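Below is one structure; the comments refer to it alone.
All protein chains but one are shown at their positions in the complex.
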Amino acid sequence: MIERYANKQITAIWSDKSKLEKWQAVELAVIMAREKMGIFPAGTHQRIAAALESHPFDADAVAYWKAKDKEINHDLNAFLDERLRHIPAELHQYWHKGLTSYDTEEPAMALLLKESLQQIELPYRTTINLLLELAKKYRYTPMLGRTHGQEAKLQSFGKRCLTWLKGLQCSYELLIQAAIFANQSKLSGAIGNHQGLTMAEEAKALEILELKPFIGATQIMPRIIYVPIANALELMVASLTQIAEDIRLGSRSGNPIMQEPFGKKQKGSSAMPHKKNSITTEQQIGMLTAARNFAQMLRERVITWEERAIEQSCVERIAWPDLFAVVMQSFKNMNKVLEGLQVYPDNMMQEIVNSRGCYASEDAKDWLKERIAPFGLTHEDAYRIVQVASFIAHQIPVYRRKIRDAKIISYEQADGILRNTDTLLISVDDIIIITEIIEMANLRPVEELDIEQATVDAWNKVISDIFDQPENQQSWNRLFTIAYQLRGEAAIFKAFGIE
Amino acid sequence: MIERYANKQITAIWSDKSKLEKWQAVELAVIMAREKMGIFPAGTHQRIAAALESHPFDADAVAYWKAKDKEINHDLNAFLDERLRHIPAELHQYWHKGLTSYDTEEPAMALLLKESLQQIELPYRTTINLLLELAKKYRYTPMLGRTHGQEAKLQSFGKRCLTWLKGLQCSYELLIQAAIFANQSKLSGAIGNHQGLTMAEEAKALEILELKPFIGATQIMPRIIYVPIANALELMVASLTQIAEDIRLGSRSGNPIMQEPFGKKQKGSSAMPHKKNSITTEQQIGMLTAARNFAQMLRERVITWEERAIEQSCVERIAWPDLFAVVMQSFKNMNKVLEGLQVYPDNMMQEIVNSRGCYASEDAKDWLKERIAPFGLTHEDAYRIVQVASFIAHQIPVYRRKIRDAKIISYEQADGILRNTDTLLISVDDIIIITEIIEMANLRPVEELDIEQATVDAWNKVISDIFDQPENQQSWNRLFTIAYQLRGEAAIFKAFGIE
Amino acid sequence: MIERYANKQITAIWSDKSKLEKWQAVELAVIMAREKMGIFPAGTHQRIAAALESHPFDADAVAYWKAKDKEINHDLNAFLDERLRHIPAELHQYWHKGLTSYDTEEPAMALLLKESLQQIELPYRTTINLLLELAKKYRYTPMLGRTHGQEAKLQSFGKRCLTWLKGLQCSYELLIQAAIFANQSKLSGAIGNHQGLTMAEEAKALEILELKPFIGATQIMPRIIYVPIANALELMVASLTQIAEDIRLGSRSGNPIMQEPFGKKQKGSSAMPHKKNSITTEQQIGMLTAARNFAQMLRERVITWEERAIEQSCVERIAWPDLFAVVMQSFKNMNKVLEGLQVYPDNMMQEIVNSRGCYASEDAKDWLKERIAPFGLTHEDAYRIVQVASFIAHQIPVYRRKIRDAKIISYEQADGILRNTDTLLISVDDIIIITEIIEMANLRPVEELDIEQATVDAWNKVISDIFDQPENQQSWNRLFTIAYQLRGEAAIFKAFGIE
Partner (left out) sequence: MIERYANKQITAIWSDKSKLEKWQAVELAVIMAREKMGIFPAGTHQRIAAALESHPFDADAVAYWKAKDKEINHDLNAFLDERLRHIPAELHQYWHKGLTSYDTEEPAMALLLKESLQQIELPYRTTINLLLELAKKYRYTPMLGRTHGQEAKLQSFGKRCLTWLKGLQCSYELLIQAAIFANQSKLSGAIGNHQGLTMAEEAKALEILELKPFIGATQIMPRIIYVPIANALELMVASLTQIAEDIRLGSRSGNPIMQEPFGKKQKGSSAMPHKKNSITTEQQIGMLTAARNFAQMLRERVITWEERAIEQSCVERIAWPDLFAVVMQSFKNMNKVLEGLQVYPDNMMQEIVNSRGCYASEDAKDWLKERIAPFGLTHEDAYRIVQVASFIAHQIPVYRRKIRDAKIISYEQADGILRNTDTLLISVDDIIIITEIIEMANLRPVEELDIEQATVDAWNKVISDIFDQPENQQSWNRLFTIAYQLRGEAAIFKAFGIE
């Protein structure tokens, strides 16, 4: 991974040094297993381990190994030779005995994956905690839920945070499952038929490495063992990216409801000094693309010829460390964003005002449905009544309509319009809400819909009758309160442990 | 392709009937070529063609062919047998002579692709025209250009349309190139070494089919010949989807600046009667995903074993017709949207007002840079002056700040805030623009930036001196006019033929 | 899916009719749940269900629904209207009460996926059984294991079948996990905040549908709930394709060791009558590409805007049914191939003969390592001794070498060589095996390796000494027996229940 997005721990885990250490761990586990089973003399493991551990993989050892690899074109053999330098000659016979390269490499691979997965724990916990804190903090802060980018219904911003959190939790659950599934390995020889080690030796050695034996391997594990980890990591990045996408949508200028943090010396643009750009959340979109396609590389190389070929090897060398780096960068991005998230409840309120009561359109429709039925009107009528009211509420004032319909044929004309700032802002007086349109029986035909005057008249008549009853007025108005709109949320918060 | 997104012409082109017709066309072209070259007796082509054309591929012929295919498990052989039924016995010797299946199938494939590509011409022209019309219509209608979703600078909506148009034109140019590249085929036998037909016969037959010979084939054409078409189609869909994405961003509720059309009897939601959802542009996002991965199927099967194997065949049967269907559906989507596009110049103006003069921040910075230099201030100072002014301009009024900072701990409290509608709308009085902040030398430290009072004071002093000169005031104000902001656009429109 | 690869059951499950039925099932489950909870009057469910069930989704109902959808551009609303035709007016109030479209669609989607997954059970069991039968039948039939396409060590063909089987079992295990994970759904309203149904109603209704509630949805389930199914299906197809790839490798002409079945009236090629092509296993390679990219479509649309947008909808309509169709076709392919698999044990034996004892090179090396140590030779010497012997064993005879080194400059010259058939076949006399080369101490330098005569002489001397001891001869020869080579397999077969 390029320096800009690299993660120190991940880089270390997938370094040559670390791989050589894992290989050695596997070799030593086999020796220990055989010693425990009485196949090798007592003390063998201790003597070899001591010899090797006094020669850790420092720069010299790694350099020796690399040179040897270049000479014989076989990295595992080069490792074996390098290590043999430090093992007393009389113990050479116990070294790599009955093993093939991939008996060493496969469990080592499993260990590398495990270690990489452990790196995710901490940033994951951080994100979960940040989201829980936000959920608690904004439990009572109302905002417009949006579907299709359009105003839908009310929710609290806290609830939005819980849906983000839930997505991330799901991806974590999938990762845990995948990690358990990949916790299998093999020491069954060059074509997997246990010529070098018995099944019992394999089981014992893997147990030492905290792995489980996989019966039915070829020289290698089938790659479908590892792919679920890549799949889950991709989905984990996707869950984080869902948060990023929602935040950058929320931060669009005009009336931003939240924004990622902006540094005190930051510059948004070389040309435009006023800019505060959502660069971290945007980068996160790209990170998902990277994650998806590193995972896809691994998915694409899941088949090998017969008892194995090496098509997948270079892909795994490239894709695993980079995939993990992308995951770590994604957490870094989103933890930074969530920690410094600017939230603007007033602007959220402004959005609600601009929705002109439509946030309660479903409740309004259901309320009407019940009450118009005795008058012979149907569900369809209730739907259309609220629809018409909504469209009326969103009609623009006449002076604004003129601007909209004007054919602008010069910059001067445009400047002229622009200078009349007050005609370009919505004033309180322009806010008409469906609550009142309906209560006042002020329905009328709208151009967007094919509805006749007579139909509208009939509706208005029924509505008038309904609102003649004061208890209906009261119950009607209650629909539009936040408490009523968010009546279902307490149970949701409770399900996430927030009372 | 499922019925919902199928295209009648594309379905027809990739039907069994159509494929059989193309196979026949290839067989007849070979016969004609050989007749012209004197290899077959004069009249052979005419006699065979007449015999076959009097037995078109009706339902019976197709059924016979399918049954035969099932029996012998070879669709091209089944076709040959079916046709032989209609050819006089004495002419059988001229039928498929010296050809292998893929001598027939490959040129037929090229013909199917060509025919499919022709379907794109008309909807493409329509989109181009719609975009040109929009560009002309909105040439003087200013809107905020947005980068990173944030207000950037002014442009006309017409210019935005030209960038959409240009993207689409690029993809079309790529498609034309790819189509020319794929206009090659082969009749060089079972392993491509011209045992059955000479190179001259191949060239003549392909010429009749309006194709060029490809020298160096195996039994089949290398698939990299066709992949560029898939690649270009994917990019064409991407160009259309860029338009869709921008439109659905523009139509987010609050202050939508454009919207896709909404039917007079349409319902936006089963639950929420007020909804007008951007469903066509959203569908288009999905269409790009479909296109990309149908193309990816073709990209993934570009290699075959040795002189050919059949790994790519099923993929091509699935992916080509579906990819073309997706392209046609994408044009259908976007032509519908562009034809009925609702554009709201007044709301575009409202966005400009809300940007508080920041749309000219770059010009302001450059203007200042020149004028503050004599006072010993640098480019960095000019940048920071405008940045500070911009951040001041976007500060919210005190009463709004209170709302923002309030800790909301109950729904009732939230309701209370919401009821004060006027505190939640921006009034004309709240609009402070950078034009004036700077002109009045009203700079002050802002919390978002690490800038000291002394620095600000020094800036204000210099600015005061500058604006003491009336010609500076005039020239400063000119920066903020639309004519000045859009001064570069005339040349762009001209480049697209719009004077 | 095109007819050629369509599966009747899958097509039916994803038909309009089936979807409408599932929608109805969800609506009825909600009504039943509320009746059970005392929210709706007793008998409501029975009356509505009876009314609807007496009007099943026949062609007329589907046509009505389609026409309505076209009119209002909302398929779920169209369904609601169509059904309302059959419900007594006084019960209309209970229909879809408090639900949003995706409260109906999401559980229905879960049901469609479940039903599709059930289709896989039977063909999966068939494959497993076919593989177990093959494993049993060929438990004692030796073949060359191949790594990197090269002769490696011996295994039974039965063991190869077990590795195929294990891969498939792993993918099945992943699928079951994914299916359980996806067994969650939601009825929590238009933005997921339980305004229409309480959590208790949701739980009860989902229980009737045999689903579990998912707390934390938006209008829809996060798509990462379903993607694991697509991922597992892809890996299942990959497991099947691994078998296909190995079979088509095994069937390469020259000395095929297995072949897919060939029909009694089948034609392999229109041009070359002698052909028996591996078309089914090759098609399977393409099927994996299709599966991978249908799954990738679903992976790519895992994020949506805020409380939902509809970008993923068209992709899911296309990709799910086609992905399942590809899975079913893959099972159909491989069950046909495995059921009719032609296995040639004699050719497998011929391959072993051609390996010239190298199949035991690892054992030979280990055996020597122990015995040469007392003579001061190392592991490296043992390795090189066997390597040299192997390269000698594979040297071609002198008369063959002449052909290899001849510069062929005309077809006539080539014909001349070809006519001497006996020089082009390996005769028994040419077979030299490493067993004997080493036992006879017949090592000599080979051009492929940098090894000096002196080294080789030293080796030969030591070897001679070793083989002077008769017990060494006997133990040496034992290494090359099949029983010794396959000594590890009994435990593997036992692990799969084959004694």
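Note that the chains are named A, B and C in the order they appear, and that numbering of residues resets to 1 at the start of each chain.
We adopt the following convention: contacts are C-beta pairs under 8 Å (C-beta built on N, C-alpha and C of every residue); 3 or more make two chains touch, one makes a residue touch a chain.
The structure displayed is predicted, hence computed values, not measured ones.
*Asks:* Checking the contacts here: which visible chains does the omitted one touch?
*Replies:* A, B, C
*Asks:* Would you indicate which residue among B:Gln24, B:Ser188, B:Gln329 or B:Ser390 is in contact with the undisplayed chain?
*Replies:* B:Ser188
*Asks:* Which of C:Ala25, C:Ala203 or C:Ile482 touches the chain that is not shown?
*Replies:* Final answer for the missing-chain contact: C:Ile482.
*Asks:* Where the complex has a chain not shown, which of A:Ala271, A:Ala406, A:Leu425 or A:Ala491 is the residue touching it?
*Replies:* Hidden-chain contact among the options goes to A:Ala271.
*Asks:* Of the residues C:Glu82, C:Glu106, C:Glu151 or C:Asp246, which one touches the chain left out of the display?
*Replies:* Touches the omitted chain: C:Glu151.
*Asks:* Of the residues C:Ser116, C:Asn277 or C:Gln329, I need the one that contacts the missing chain.
*Replies:* The one listed residue touching the chain not shown is C:Asn277.
*Asks:* With the missing chain put back, which residues of chain A would touch it? List them for me.
*Replies:* 1-2, 4-5, 71-74, 76-77, 80, 96, 99-101, 189-190, 196, 248, 263, 265-272, 277-279, 282-283, 285-287, 289-290, 292-294, 296-297, 300-301, 309-315, 317-319, 321-322
*Asks:* Using the touch rule from the top, list residues of chain C that touch the missing partner.
*Replies:* Contacting residues on chain C, toward the hidden partner: 138, 140-142, 146-153, 248-249, 251-255, 262, 264-265, 267-269, 271-279, 282, 300, 344-346, 349-355, 358, 361-362, 364-365, 383-384, 386-387, 390-391, 396, 400-401, 403-404, 406, 408-415, 417-418, 421-422, 424-428, 431, 434, 448-450, 481-483, 486.
*Asks:* Which parts of chain B face the unshown chain closely enough to count as touching?
*Replies:* Chain B touches the chain not shown through residues 81, 84, 92-93, 95, 97-98, 100, 145-149, 152-153, 155, 159-160, 162-163, 165-167, 169-171, 173-174, 177, 181, 188-196, 198-199, 214-219, 222, 224-225, 227-228, 231, 234-235, 238-239, 241-242, 245-246, 249, 288, 292, 296, 299-300, 302-310, 362-363, 366, 369-370, 373, 378-380, 485-489, 491-492, 495-496.
One rule holds in what follows: only the chains that are shown with their structure count from here on.
*Asks:* Between chain B and chain C, what is the gap in Å from one C-alpha centre to the other?
*Replies:* Comparing mean C-alpha positions, chain C is 36 Å from chain B.
*Asks:* Which parts of chain B, given as residue numbers and ranges, touch two or more other chains?
*Replies:* 248, 265, 267-269, 271-272, 277-279, 282, 300
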